[in-house]
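All protein chains but one are shown in place.
Order as written gives the chain letters A and B; numbering starts at 1 within each chain.
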Amino acid sequence: MPHLHIEYSANLEAITDVGALCQALHGRMVDSRVFPTAGIRVRAFKANHAIVADGLLENAFVAMTLSVGAGRTVETLRAEGDALFAVAQNHLAGPLSKPHFALSLEIRVSDPELSWKDTPIHARLSKGK
Amino acid sequence: MPHLHIEYSANLEAITDVGALCQALHGRMVDSRVFPTAGIRVRAFKANHAIVADGLLENAFVAMTLSVGAGRTVETLRAEGDALFAVAQNHLAGPLSKPHFALSLEIRVSDPELSWKDTPIHARLSKGK
Partner (left out) sequence: MPHLHIEYSANLEAITDVGALCQALHGRMVDSRVFPTAGIRVRAFKANHAIVADGLLENAFVAMTLSVGAGRTVETLRAEGDALFAVAQNHLAGPLSKPHFALSLEIRVSDPELSWKDTPIHARLSKGK
């Protein structure tokens, strides 16, 4: 953790650089003082089919879900969400300036009793956050 | 919100029109009096690998997750789930008539304190539900 799962409509690729969006979000997560760098997994999935809002073909979306481990206050998570969402808004300022785009973020807290991990990357990273 | 996330096995494409399934589900969500049209995101993802039940190659699945905002009763959500599931069952009557198919729906309620959205589509839609 933190895991950032991103879903997007295929038409997004014509209006923004999805890889660069992932890089920007990843950069913000690395800069965070809250989350361990070794736990970061940013991944984006292009939908095979998507229908957004009133169904116009030019409607596009990005839906982000950040899953984090337990133990942080809602205030801390809100601040992290604010920062991450702002990065997405900045990167997607073009699409957001038109009435055919929808951006969202949700944070989920996972149950530590029902989570497992094996992360050899962790030992490599001196950052040790 | 509402977000309808659909996962399906690749072999489904040979037995039904997945795009038409999405259209039918989207139509039901637009007709709903409960959810705002501007918040609808229907998206479907084809699995790169899938193994269903006893693992027969002809086994196929559709798994739907509807994520909604907080503030509605379980009764309201159950009624919406019933209606949406019925649309899926109707569209998938063929696969459901054979012992190699599995359909499911789950509704999740998101935490309003940990949700962000920026939906310029909303202003465009006069429906304003």
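Everything below uses one rule, namely that a contact is a pair of C-beta atoms (placed from the backbone, for glycine too) under 8 Å apart; a residue touches a chain by one contact, two chains touch by 3 or more.
These numbers were taken from a predicted model, which means no experiment stands behind them.
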Margin query: Which candidate, A:Val42, A:Ala63 or A:Val87, sits in contact with the chain we can't see?
Written below: A:Val42
Notebook entry, point to check: Which of these, B:Ala20, B:Val74 or B:Ala123, touches the one chain of the complex that we don't see?
Noted result: B:Val74
Margin query: Using the touch definition from the top, which of B:Ile51, B:Ala70 or B:Ala123 touches the missing chain?
Written below: B:Ile51
Checklist line | For subunit A, residues in touch with the removed chain | finding: 1, 3, 5-6, 18-19, 22-23, 26, 30, 37-46, 67, 110-111, 113-121, 123-125, 127
Checklist line | Touch residues of subunit B, complete complex, unshown partner | finding: 7, 9, 45, 47-55, 59, 61, 63, 74, 77-78, 81-82, 85, 89, 96-109
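One rule holds for everything that comes next: only the chains that are shown with their structure count from here on.
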Note to self: Can you compute the centre-to-centre distance for subunit A and subunit B, using the mean CA position of each chain? Integer Å is fine.
What the structure shows: 22
